[in-house]
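Apart from one protein chain that is not included, each protein chain of the complex appears where it belongs.
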Amino acid sequence: MRMGIRAAVAGASGYAGGEILRILAGHPEFEIGTVTAGANAGTPLGAHQPHLRPLAGRTLAETTPDALAGHDAVFLALPHGQSAAIAEQLGDDVLVVDCGADFRLADPADWEHFYGTPHAGTWPYGLPELPGHRERLRGARRIAVPGCYPTAVLLAMYPAFAAGLAEPDVVVVAASGTSGAGRAPKPHLLGSEVMGSVSAYGVGGVHRHTPEMAQGLSAVAGERVTVSFTPTLAPMSRGILATCTARAKPGVTAEALRAAYENAYAGEPFVGLLPEGTWPATSMTLGANTALVQTALDERAGRLVVVAAIDNLAKGTAGGAVQSANLALGLPEELGLTTIGVSP
Amino acid sequence: MRMGIRAAVAGASGYAGGEILRILAGHPEFEIGTVTAGANAGTPLGAHQPHLRPLAGRTLAETTPDALAGHDAVFLALPHGQSAAIAEQLGDDVLVVDCGADFRLADPADWEHFYGTPHAGTWPYGLPELPGHRERLRGARRIAVPGCYPTAVLLAMYPAFAAGLAEPDVVVVAASGTSGAGRAPKPHLLGSEVMGSVSAYGVGGVHRHTPEMAQGLSAVAGERVTVSFTPTLAPMSRGILATCTARAKPGVTAEALRAAYENAYAGEPFVGLLPEGTWPATSMTLGANTALVQTALDERAGRLVVVAAIDNLAKGTAGGAVQSANLALGLPEELGLTTIGVSP
Amino acid sequence: MRMGIRAAVAGASGYAGGEILRILAGHPEFEIGTVTAGANAGTPLGAHQPHLRPLAGRTLAETTPDALAGHDAVFLALPHGQSAAIAEQLGDDVLVVDCGADFRLADPADWEHFYGTPHAGTWPYGLPELPGHRERLRGARRIAVPGCYPTAVLLAMYPAFAAGLAEPDVVVVAASGTSGAGRAPKPHLLGSEVMGSVSAYGVGGVHRHTPEMAQGLSAVAGERVTVSFTPTLAPMSRGILATCTARAKPGVTAEALRAAYENAYAGEPFVGLLPEGTWPATSMTLGANTALVQTALDERAGRLVVVAAIDNLAKGTAGGAVQSANLALGLPEELGLTTIGVSP
Partner (left out) sequence: MRMGIRAAVAGASGYAGGEILRILAGHPEFEIGTVTAGANAGTPLGAHQPHLRPLAGRTLAETTPDALAGHDAVFLALPHGQSAAIAEQLGDDVLVVDCGADFRLADPADWEHFYGTPHAGTWPYGLPELPGHRERLRGARRIAVPGCYPTAVLLAMYPAFAAGLAEPDVVVVAASGTSGAGRAPKPHLLGSEVMGSVSAYGVGGVHRHTPEMAQGLSAVAGERVTVSFTPTLAPMSRGILATCTARAKPGVTAEALRAAYENAYAGEPFVGLLPEGTWPATSMTLGANTALVQTALDERAGRLVVVAAIDNLAKGTAGGAVQSANLALGLPEELGLTTIGVSP
């Protein structure tokens, strides 16, 4: 019997870790090795992830470099600030895929402004669809998985900047399901609070995903792009719907806008430009490694509007992580990933 | 026994009509007279509004001027295009409160662009909080109740324009509960479709509430304000959360921004500026005639961001209608209206 | 100005306490005095109950007998085990309305079996609709508010037993909204966990509300009634739907069954027997002090089935508490309470 690629998952009792395991369990090349946790170490995985039936009997080890050693690939789904110390202890030949924020930002000043700690460094950014990124991910051994919001926003807006259609002042308002806020029990995340309610949070440019969006769009635009980002919490477990708008450059037409997106996404397996007249709904992407995008030109307001939907845990975290890991390991990029959502 | 103000409600089997009845039933001065419907005429109200227990046995009459005649006040919750013909047949001394769009827009060109029919006229606009509007509503006998989205957006943004703090290019992204789409059964409004999903619709400046927002803000700003408006559908029955942003005029500070809102809303019974650090959630307003507002200045993006939450059926429709009707009839503005939401 | 009845609320930062305050704030005879909390003492009420706009600035005192002294009525919304010590310190002339379990059960053995602590005693049971109970509540100064599930189940089933139609072996399966589980943040109550999911808990007769149901039905039946009770958690904030069934006594007809309920509830302001063909939905009762009931006779299975819907926080807790308090204080039973739900 052929041996699979042995993968460890750190933070396996959380939502991101659980989704990584869900995808790896259906992946033909990966073999699930050690699963670790923080406070939940020593308990069975099934106590936290009862939906992962075949893995329910696994015991969670403590998240230490030792526990994670001896694998071909290590997926980290940890609070920010923990990845650097672990990655240092893992060999340079081990693929380390970090779903946390530590290695996403290139500018130490950005990092320090938003996180308040020293900058740990920068790893290849795991969004293969961005120009030039797919190549950097092939053979990489360290990958920084993008934040869930930036995944949606960058896929929504980069083609407009790549085609020179948008002014560099972007407004983003995005709705996220509650799983994006993690599994630590906090009063405002109780079902009684979130059901039947949409709320704003992190308003005014303070959300930590903001500089990541600006970084990605600025690189494509070749000039500094500012992003006004407002996240909102919606009464659903999963999904991000990002509404993105910027002033259109003079003379931009709806046709040119659409053509830019058709061109950008013609060959992309995981990004779908919807037929004209159809707008994204997050439910179309549930559990799938898919981003769905639609564009409009608002001529009265002089603005282009692009809406993207993803599953924050799938394409927004774990699916994106496995997609990049496939590239890094020389596997077909689509292996073990589906573009079909679970709906309704 | 003192006679109340006799009120008829047209469109009583729909969501807006039901909410008007709910509020009137608890109002100390109104007495509920005729209730009418279109296709549901002849059936008991309780078949459509089982939550309105004391009115369940009423029979719905057909919506005709005759059926609505003989009341002191008539509330119209009808599809647009039907109000003018009815209002003409009711005496000038009868208070007609139209929850439809027909008489909201002052500019016939705007009306014809967005509705494609001849302009019916303009009635006093039922948003007492807007500068000068409260006075116009006192003693009025025709009232155009604002759209649900414009209610939230105008309350969110007018103080910034009144204080000269914002550039006249506003971006609005708003999430609405599904009751805003009405009660006619359409596939995309099925519970199976909307639960667990946020979706965009009417993108690109085509939503009919857009010119109403621009009209209101332009009047306050004293210059033409453009609005880029994207509505989204959220998995909840009620509520609107509107996120509004505009570039800040040079030199605007967070303190000046907050002061403008404190000043605007200090004496308003139904608009609450939340304490700093607290952001609106639609659940705080469920069933209440309340708008909750919070402001932020994003210095990196050079933008002010204001978020407002309302119940689309309460302050956004029926509550606003009764508030304006109180003014028109010389009653205390707050009579029969609550600022307390049903939560959780 | 006439002085109101001064009421204190203990446990005001929780869901039950918040709902008591919501109802008292709209009650024409009560004046809200001290509000207290446990761990949240010292913080503003608005930090926990932002929907209670007019009370948002109140500061929560610590829950002590001293803080609660000096009121005409004290509503206790506390974890079980705390009420006895507080009530002892309040004068016999003070109305104490306990929303906890401490004084609901008459049989010390039942109490000790289900709660594992010594029995504190028995107070008049605050379900006026049960035979003989309304009279006992008039003028009472101590009231044990029923549990939310027992309220629904007793109203669903007592008329069948009062009319001698049912065998004394009842099966109850009930769905509750998550507010019934309280506000303490626990992982399984996170929105991400509860949305999109119905789950069972407390299966096998272990739920503490079980003996309360058996006690109430046995008293009406005049024989020992056993109850098999299974609670389930549904993805909604509020509401209980209780499905109750028992073998029909020989010869029972659907007509006799319905007649028993018409007879029982003809004069009841807060219990509605729905028209034939209409089945209860919890949304019909949101925020209202209403129980809606419907009956069926399943001739093939030889069983009667009765379904009841309530709002667990309203008729199921705070509304029931105020209804009983009205009786105790000699006020009209319906004062300050509505039968109209907030829907949709």
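Residue numbering begins at 1 within each chain, and the chains themselves are lettered A, B and C in the order written.
In this text, a residue touches a chain if its C-beta (ideal position, glycine included) is under 8 Å from a C-beta of that chain, and two chains touch if they have at least 3 such contacts.
From a predicted model like this one, the values you see are computed outputs, not experimental measurements.
Of the listed positions A:Gly17, A:Gly100, A:Gly205 or A:Gly272, the one in contact with the omitted chain in the full complex is A:Gly272. Note on the undisplayed chain: of the listed residues C:Ala140, C:Val153, C:Ala175 or C:Val252, the one touching it is C:Ala175. Listed residues B:Ile5, B:Ala84 or B:Met195: the one in touch with the omitted chain is B:Met195. Touch with the chain omitted from the figure is made, among C:Ala39, C:Ala85, C:Ala184 or C:Ala301, by C:Ala301. Even with one chain removed from view, chain A keeps its contact list with that chain: residues 15, 18, 22, 25-26, 46-47, 49-54, 179, 195-196, 237-238, 272, 274-275, 278, 281, 283-288, 290, 292, 338-344.
Residues touching the missing chain, restricted to chain C, are 169, 171, 173, 175, 190, 192-193, 195-201, 203-205, 210, 226-228, 230, 232, 234-239, 241, 243, 245, 247, 279-284, 286, 294, 296-303, 305, 307, 309, 344 (touch as defined at the top).
For chain B, the residues touching the absent chain in the complete assembly are 15, 177-179, 181, 183, 185-187, 189-196, 235-237.
We adopt the following convention: only the chains that are shown with their structure count from here on.
Touching chain A and chain B at once are the following chains: C. Centre-to-centre separation between chain B and chain C, using Cα means, comes to 35 Å.
Chain geometry summary: the mean Cα position of chain A and that of chain C are 45 Å apart.
Along chain C, residues 15, 179, 195-196, 237 each make contact with two or more other chains.
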